[in-house]
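As you look at this complex, bear in mind that one protein chain is not there, while each of the others sits in place.
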Amino acid sequence: MSGFDKVVHSYEEAMAGLEDGMTVLAGGFGLCGIPENLITQIKKMGTRDLTVVSNNCGVDGFGLGVLLEDRQIKKMVSSYVGENALFEKQLLAGELDVELTPQGTLAEKLRAGGAGIPAFFTATGFGTPVAEGKEVREFNGKSYILEPSITGDFAIVKGWKADRYGNVVYRHTAQNFNPMIATAGKITVVEVEEIVEPGALDPAHIHTPGIYVDRVIVGTFEKRIEQRTLSQG
Amino acid sequence: MSGFDKVVHSYEEAMAGLEDGMTVLAGGFGLCGIPENLITQIKKMGTRDLTVVSNNCGVDGFGLGVLLEDRQIKKMVSSYVGENALFEKQLLAGELDVELTPQGTLAEKLRAGGAGIPAFFTATGFGTPVAEGKEVREFNGKSYILEPSITGDFAIVKGWKADRYGNVVYRHTAQNFNPMIATAGKITVVEVEEIVEPGALDPAHIHTPGIYVDRVIVGTFEKRIEQRTLSQG
Amino acid sequence: MALSREQIAMRIAQELKDGFYVNLGIGIPTLVANYVPDGIEVMLQSENGLLGMGPFPTEETIDADMINAGKQTVTAATGASIFSSAESFAMIRGGHVDLTVLGAFEVDVHGNIASWMIPGKLIKGMGGAMDLVAGADNIIVCMTHASKHGESKLLPACTLPLTGAGCIKKVVTDLAYLEIEDGCFVLKERAPGVTVEEIIEKTAGNLIVPDYVPEMTFA
Partner (left out) sequence: MALSREQIAMRIAQELKDGFYVNLGIGIPTLVANYVPDGIEVMLQSENGLLGMGPFPTEETIDADMINAGKQTVTAATGASIFSSAESFAMIRGGHVDLTVLGAFEVDVHGNIASWMIPGKLIKGMGGAMDLVAGADNIIVCMTHASKHGESKLLPACTLPLTGAGCIKKVVTDLAYLEIEDGCFVLKERAPGVTVEEIIEKTAGNLIVPDYVPEMTFA
């Protein structure tokens, strides 16, 4: 009766099956709510030619930025890729492909991917470079473009608490892209700060139901702050 | 500074502005989580020629069923309309139009309507009468149909607790269609069992953020049970 | 002997695997929950927004706000989660449910299923059935092999309006377990005491009968 005990006990186990050329969906916004240790594990494994879908690509030396150091990433799908000198260098040198996607469209593509919706229309990006090559259609006098959904081989997610069933809750704005990412991976791995007893999470307030989750691991996190802003006085 | 005090104190106020011919989106699944008193108010108002979007149409004499008595509903958009003799009679007499929509498609149409997505592709209904007249397209070798989203003039929602900002939480499976309905109305009215102090609801566990909600009213509810099933012994 | 409703459910329950998320339709499918094999744990998904459906409540715990898709009062099991209908059908449409069991009026050799409408009679609606059959890879249809009048429900082509096209691969009837492959029904197992001849006679769609068709076994 271990079918619903999704807890694994090593990062090797957590990322087992990741192979060169796969697509990895990674949660987080900036450095907030990123699966720090799962990223580190990918670096250790040395997996190459990855397509990584994540709102941002970390910073130099932290977050997804560490996967740039050994050129493990072939292509990034993101909405914003500033604050990363190595990223810029590899992009300009043609060593890295980047598909810039509006943030809301990216979030919706991932949700749609997990929800069995292969494509949807959105007004976002109509009339801009994002619309190039995409179908345009009018609904009620407004123009929309057709956007395909995104799924991945692996989804790597940072949660706060989880139970052995894979039910997850997120902490504050560390939620961000994580819930959609969790639904869109063939294999979804969630690392959390705490594994709680079955029944400890209120069923009505679970952010990610366990049906989406394949593996859960507990870790410790640096949680680096990108813009430390404090109130005056 | 009353912009964020959305609490109204009478059902007249709650439904003010509802007019003949409008589209009303109503939360609930069966008789669970239905806005009982808002429905009663519509009956009192005698508003006619309504298009009502709701998973079901109540039962004879309760829930949306009461709006059939004076023929206030011109058209129902639902996934299941059984258990209602008056409904059947009006349908067969040609006094009532009904658009049957698969339950998941209905839920997604409402979510899409609230989220600014005018249409999406789904495999649900492909090759069935539901697909008639709809665009079919293949993605990755599988066939999908294009479904337009739904919005309404009024959304009537049943919550459990709300604060004056219009933040809402639902109780157990009385959640069902209510969160999507809440996003898709030009005017969204939520009736709840309890209005709580600002700050009493955990920001990370609010089901419907107040931005979707225009009016909140506290009521008392019969909560009729459709299938009373008890464990043996 | 044709299988009883309970035996059909028992046979279907043999397809359960540890860790499966399962959606059970109304009627015989609901009974499957009573026959989960020892040593196996499954979670039941109810499309109105409950993953981890528990047993019926007692007089003390009954709650109008806790129902399943059949509108029966239920409880939540340990590890359950409760969510909106949109989230529930994201799970279903997205293929996250491991096994779906539902009834039908007809199935055919192309994997089509008809289960929601009989023209001329009242249309009650498809509920979540169209989403379930379109979203799941692993669906078991359960039904009687033939109508009361002896008319086969396993057809060359469905005659009633479809619930889903080309989506059914497994059928358990009161007479047999069959799979649908390349435009044929393939007879995999027969009910104890039921002859291959009876199954052939009551199957209108093209039927492949292997040399050896084992009887179903029940623990």
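Just so it is clear, A, B and C label the chains in written order, and each chain counts residues from 1 on its own.
Here is the rule we go by: a contact is a pair of C-beta atoms (placed from the backbone, for glycine too) under 8 Å apart; a residue touches a chain by one contact, two chains touch by 3 or more.
Note that the coordinates shown come from a computational prediction; the quantities given were computed from them, not determined experimentally.
The chain not displayed here makes contact, within the full complex, with A, B. Contact with the omitted chain, checked across A:30, A:65, A:118 or A:152, is made by A:30. Which of A:111, A:161 or A:215 touches the hidden chain is settled by the complete complex: it is A:111.
Among A:41, A:72 or A:176, the one in contact with the hidden chain is A:176.
Touch with the hidden chain on the side of chain A covers residues 29-33, 55, 78-82, 88, 91-92, 98, 100, 102-108, 110-111, 122-130, 143, 160, 171-180, 207, 223-232. The set of chain B residues touching the chain not shown comprises 1-4, 111, 113-117, 163-165, 167, 183, 198-199, 203-204, 206, 209-212.
By our rule, only the chains that are shown with their structure count from here on.
Chain contacts here are complete: no pair of chains fails to touch.
With centres set at the average Cα position, the gap from chain B to chain C is 29 Å.
In terms of their C-alpha centroids, the spacing between chain A and chain C amounts to 35 Å.
In chain B, 108, 122-123, 171-172, 175 are the positions where the chain touches two or more neighbouring chains simultaneously. Among all residues of chain C, those that touch two or more other chains are 76, 82-83, 89, 92-93, 135.
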